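Just dropping this structure here.
Only one protein chain is missing from this complex, and each of the others stays in its spot.
Now for chain A:
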Amino acid sequence: MTIIQFTPLSSQIHPTFWNKLTQLKIDVLRLSDATVPITATYSEGRVIKDREGGAQVGLAGGVALDESSFDDAPQDVGKGKGRMKGVLKNFNTIEEFKNCDKAAMLNDMADKLWSSMNSDSEPELAPFLLLTYADLKKYKYFYWFAFPAFMTKPAWEIAGEVQPLPQAADLSGVFAQVNPDTVPQFFYVDQAKLEPITSFKPPNDILTIGFIDPSFTPENPGWPIRNLLTYLLVKHGVTRVRIVSWRGAPDSSSLFTATVPEQTSLSSAARPSAAGWERNPQGKLGPRMADLGSMMDPVRLSLQAT
C-alpha cells in the first residue's frame, strides 16, 4: 500500500488579471488591503503527442486567472474546467508582503473550510488564497498562491493498481454515455448517472466518486480531490472509495481505489492542519513574480515597434 501523493496545483495568470488589479488598486482599493473575493478556473491534465518523435508529453492543467476573475463567479466555466473560489489580499508595500503572517492566513481559510464541511452548507472544496504586491511603477507583480487542503493522518493510500477507466467493466457503460461537456467538477456515480457531489447520499455498495483532474499522471491525482476525500470522511465516514480521475474523455481518464485506515477518525472538534502553498519555479516555497514591463511599459513598447 502506498500513500497517495497528490499533484499540487500550479498557477497561470493572464496579463489582463494584473491590469485589472492595477485599476482596482488605483480606483477602488487605494490603500486598503482588505481581502477581495476572486474566482479562478483549472483545466484538466492532458497528454499530448510530440509531432516529431512521437513522445508523449504531459501537460498539467493550470489554475488560470484573468480579468474575469474579479467578476462574480461564472455559472458555466466551460468544458473540462473546474471552478475555484478564493480571496485576494493585496499589500501596499513589499515589506508588508514579506512579513505578513502567512500561516495565520492559511489557518484562517482552513478554519472556514472546516466549519463549512461540518455544517450543512455546501463546502467550497477548491478554495485558494492569493497574496500580491504590485509595483506599479515597474510593472512588476509579486504573488504567492495557497491552495489549502487538509492533511489526513494516517494518509490515504492506494489499494491495488491505477487502471485506465475503460477497463472498469461496471463503469465503462456509464461513461460511454456521458457527454464530456457536462461532467461536473466533483461528482459521484449514482447507478448509471453522474451526479454533482452536492447531492451526495452515502450508497450501500461501493462508492465511486470522480473529479476533473488537473494532473496528467495517473499515479498522482490532482490536488482538488484532497478536500473532497476529507469531506466524505468527516461528514459521511467514507474510508474506502473508488476515484475517477476525469481527463476529458474515458480513454484518457483513470480509476483507482483509495482507502484510509479505519482508525483514522476526524472529529469535528479538532481541525486537521492544512497545507498548500505553491512553490516557485525553483521548487522552493516562495513567492513568484510576473514582470509585465515588456507588455505594459509604454517606453519599452515603443522601442519594440521601431
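Heads up, the rule we're going with is that a residue touches a chain if its C-beta (ideal position, glycine included) is under 8 Å from a C-beta of that chain, and two chains touch if they have at least 3 such contacts; residues count from 1.
Convention: contacts and distances are computed from a predicted model.
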UniProt protein name of the chain not shown, from "Dynactin subunit 6", "RBP11-like subunits of RNA polymerase", "Autophagy-related protein 3" or "Replication factor C subunit 2": "Autophagy-related protein 3"
Given A:58, A:160, A:203 or A:237, the one touching the chain that is not displayed: A:58
Hidden partner chain, touching residue among A:121, A:182, A:204 or A:302: A:302
Sites on chain A contacted by the missing partner chain, in the whole complex: 3-8, 10-16, 19-20, 43, 46-48, 50-53, 55-59, 61-62, 64, 67, 78-79, 94, 97-98, 102-103, 106, 140, 142, 151-152, 155-156, 181, 216-220, 226, 273, 275-277, 279, 281-292, 294-296, 298, 301-306
